[in-house]
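Some chains omitted; the rest stay in position.
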Amino acid sequence: MNAVAAAENELRIRALGKRYASTQAAGGELQVLDNIDLHVPAGRFVSIVGASGCGKSTLLRLVLGLEDQYEGRITLGGQPIAGTGPERGIVFQDHRLFPWLNVEQNIAVGLRNAPLTPAEKRERVAEHVALVGLQGFEQSFPHQISGGMAQRVAIARGLVNRPRVLLLDEPFGALDALTRARLQNELQRIWQAERITMLLVTHDVEEAVFLANQVVVMQPHPGRIRRIVDVDLPHPRHRSDPRFIALRDDVLADFLEPGVLGAEQPPAPDPSSWRLAW
Amino acid sequence: APEVIRIGVATAGGGDPVTWGGSPGGVARNQQWLEEELKGSGTKIEWLFFKGAGPAVNEALSNKQIDFAYQGDLPSLVGRANGLDTKLLLASGTRNNLYVVVPPQSDIQSIKDLKDRKVSIFRGTNGHLVAINVLAANGLSERDIKGVNLDTGSAQAALVSSGVDAAFGGSEWFKVRDQGLARIVYSTQGQDPAFTRQAALLVHGAFEKAHPAEVQRVVDVFVRAAKWASDEKNRTELFATWAKSGTPAASYQAEFENQSLAERNTPLLDAFLRARYKAVVDDALKLKLIRRSVTVDDWFEPKYLQAALKKQGLENHWTAYDAKGKPIAGSASVAAR
Amino acid sequence: MSVATERAELATLAPLKPQATGRWRGFVLPVAAIVLWSLAARFELVNSALLVAPGKVLATAWEQLETGRLWRALSASLAREATGFLIGTLGGLVLGALLGLWPFFNRLIGPSFNTFKQISLFAWIPLISVWFGLGDVAKVVFLSLAALVPVVVNTCDGIRTTPKALLEVARVYGFTRWQTVTQVVLPSALPAIFTGVYLALIYSWLATIGAEYLLVAGKGIANTLIEGSEHFRMDLVLFGMVVIGGVGWAMNASARWLERRLARWLGRSS
Amino acid sequence: MGVEQTFVPLLTGGALAASSLPAPAGAATPAAAPRKAPARRRGDALLPWLLPAALLGLWFLGAAQGWISPQVLPPPQFVWETLRDLALSGELWLHVSASLQRVLVGFAAGALLGLALGSAMGLSRSAEAYLLPSFNALVQIPVLGWLPFVLLLVGIGEPLKYILIAKAALVPVALNTLQGFRQTPASLREVGRVYGYTPRQQVLEIVLPHAVPTLFTGLRLGFTKAWLSLVVVELVASSEGLGYLIVYGRQLFQLDQVMAAVIVVGAIGYAIDRVLDWAERRVKGTA
């Protein structure tokens, strides 16, 4: 992305609301998101933190265009978004690689319908394999690589068609702390290199503060923005930097305040899934 | 002329190529006379053997998969009663006997002992009605015995393994008896011929209308076979021919003991045969095996037989029998003993 | 039968592997049975007509093999099986795919199909025999039906259980419908489809035996069995049983082998 | 496998009914259905009946117009009358109860034996080593393969039917029991070891409860197989029962009776399947 494109690539969310039909909720509808306003200039890195169920994933799904019934407006570079599109990419929490495709082919999925020649596609894929450091594993299938590697493939797939906005839904949630730290560093490096707008959903406040220019703290029932914290620390950041720790604890305090974090609730029993998974 | 003439035979048959015994038709099949007859005419012969016996042949007739059927009396009637358009051309194997067999050590000595015993009967076949008549003649009804519906093979296995106490059946039992596994306690041999079973060759109505000439040729061959099979000097050879079906010649020997071949292998549609078929209709109606009556007279189509007899000079070869099974005076025959 | 139950059945069709160590112990029972059998036959402990000596069975087997009867019967059966299996599987794939991909069609046909498959297939035999006559046509129809049902059920189920998560990936990258079906739905449904085909192979073999038994006679391995029963030859009956079991086993084994190959070819295992 | 809960907005984007092949009466409503669904509902409810209605109509018409000969396809009213006659005369009940008795006795015997065999093999490695190979070999022979053999051994009576039905039920029960017992996760068994469970406690309180769903699957499959074999066995050798009704109808060339019996077989099979499905849900939902 060059500097000229910066203005027209800004993401604007205005008065966004989303309801789901729900038999459990009063009135048969669950207000998942309510009056969300967010302005993300091009090239920014925004983290979204919040308790489980506060609508973080839903927000990403709306920006991505996977849900089409909502209130309010979402525009990218002034254009209202309509359905999915190549200018918005995503990395899902559960990597969602196709188990029947190898690493290379899975990354190529991101270019499936891109207007490129096969040779160009091959080149781009190879580039991105290198970007996420998976040279030598091009022919491996998802079950043959570790969770951390799979997540890197998913990131490569999300990046390969150069979206203007990359959405990341808890991309490191399932990883152990060490792999996680490594991938955070890698993501930071990629972001610095590519200057793509990034929206990262995470449960991990430290991660949010470590990576973002801005941390959006959400609260549930219904999902709203509680606070937006600017993180104006220079990159590369250090986790033991006192300013970093102060900012982190600031957000964390907000977070641990009763009422924000809904009391731990048992998940709605879903006997059907249990029955077969047992 | 049709490309192929398909003849369905209501028995599983045996041997390689498949053939069957106990009927002049088996001779024609075994000697390939029909194939010879049609050689060069462009018409082929296809023989089809049905393990499901009579009923299966009806199914084949109903969807026009066969043109001719060799069937026992009751199954052909059942087909007719259910609306199958057939014509009965000639008798082919009459007065087949019925036996009651029991395991060797059984205490059953006569029909009367069958009361409350488990007895195998192949329902819906021509043995079924005769069995009932035999029982009736001994003061029993079908309800007095515990009938089990078994096909031929199953009945044999059942009797030997004491699954049933007795079985009604035909000549296939001689083999079992000769193995020492069964004892015959009742036989229709030498009894009222009303207790015997008849079999005949039928043709599909549509085929008959379309190809009368071919019908005639088939009948000609069957008559020729009947003649050969009625000749006492062929007795040993006849049984040997039939034995190719897998049933030992000894069984046929026993089945035909003390009976003239001409009496058994006559093709004539005589008064006896008509009377038997009529009686079967009445019995079947009474037992609700068929739901509407069948007129026998317009079902029988003797013209092809007549023509064949005439052509082969056999008009007086066989004795005609009256309704009771007694020879009709005047129709004297060479074959009468 | 629900799909889950059918899958469970598949698990039982592919017999559990006994442990590798102490294999010899598996032979104790069969050997003991054969010894006992030989002794009983030798000393005529039981009704001798029922109890033929093991040697007699071997002799029968040799005779069947030498005269080519076994081959004729078996090839007739296998040819039927193959035809019915192919027709049923192809039909099942098409029907299952339609049911899985086309909701309207599913609502239209699904319930009727579901009811239809509850009727024991064997109950159809008399009707099939009247409708399709004698000979191989009726048998093949019957076999095809036997093969069709599991393929339809599993294909449809496999397609409909394509993970929503993967379908969303396809949406994100702008896959067309055709791309979605061929590149996401079908690969994802493939294992289920294979399960269906596997079951079809086994079911159609069972149906082959049934068809030969209950439809009018002809050549076939079940006819060997019937002949043995009718002519009262235990040796032939036992021989027929062994052949039928052996063929079933061979089919199972080759299907499992193919499955492993397929898994490797698709490059996934977890 | 999430057979029941995934719904795939695939080509139309609409919500599909929960189970992949919905039962004719009222498909389950998904918890979160799109709003436009109710409007379409009424037409939906009728849709599944379209095909059966069309087939029935065609049948009526074909019979009335004489397109199909009644020997090949008896008119529907004829089948209905036969069915009614059978029911009213009590004959149907006789056959149904004979069949049900057979299937119940056979299934009970087979299931018990299967449970015993399966648990022996599942719990004892050496029992497994001795029995499993022979068992695997015998399993390969279908019921119809056994029939002539068992027939020669025990004859044609009820024992034959019981044995064959029991054999059919035994196989899935035994194999699922074996599998259920064998598949106890080592992780759960270790919990038992940590808390000093005796072998008896291990079996009764860990292995068994864990195997319950698998056992039930086996029992259900066993019953389905028993019902299937019942028809087969009765087709070949019997004097009463639904299979006999079919065979006898065939022998007398009365297809109306055959079809009536097929309808009854189908109805009972369907009912059994529903009941077992319900029971399975109960067992696995609360075990």
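Which chain is which? They are A, B, C and D, in the order written, and residues in each are numbered from 1.
The working rule: a residue touches a chain if its C-beta (ideal position, glycine included) is under 8 Å from a C-beta of that chain, and two chains touch if they have at least 3 such contacts.
Model, not experiment: these values are computed from the prediction.
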| item | value |
| --- | --- |
| Displayed chains are single representatives; whole-complex counts | A x2, B x1, C x1, D x1 |
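FYI, only the chains that are shown with their structure count from here on.
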| item | value |
| --- | --- |
| Interface with more contacting C-beta pairs, comparing A-C to B-D | B-D |
| Chain B-chain D separation of Cα centroids, rounded to whole Å | 42 |
| Sites on chain D at which at least two other chains make contact | 1-3, 71-72, 148, 151-153, 236, 247, 250 |
| Multi-partner residues of chain C (at least 2 other chains) | 4, 50, 126, 129-131, 226, 229, 232 |
| Residue numbers on chain B that touch chain C, as the complex places them | 8, 12-14, 48-52, 56, 59-60, 62-63, 65-66, 152-154, 156-157, 160-161, 175-176, 179, 181, 246 |
| Contact set on chain D toward chain C in their complex | 1-3, 6-12, 14, 16-17, 20-24, 44, 47-48, 50-52, 71-73, 125-126, 128-142, 144-149, 151-153, 171-172, 175-176, 178-179, 182, 214, 217-218, 220-221, 224, 227-228, 231-232, 235-236, 242-243, 246-247, 249-250, 255, 258-259, 261-262, 265-266, 269-270, 273, 277, 280 |
| For the chain C and chain A complex, residues of the former touching the latter | 4, 165-166, 168-169, 171-176, 179, 183-184, 187-188, 190, 266-270 |
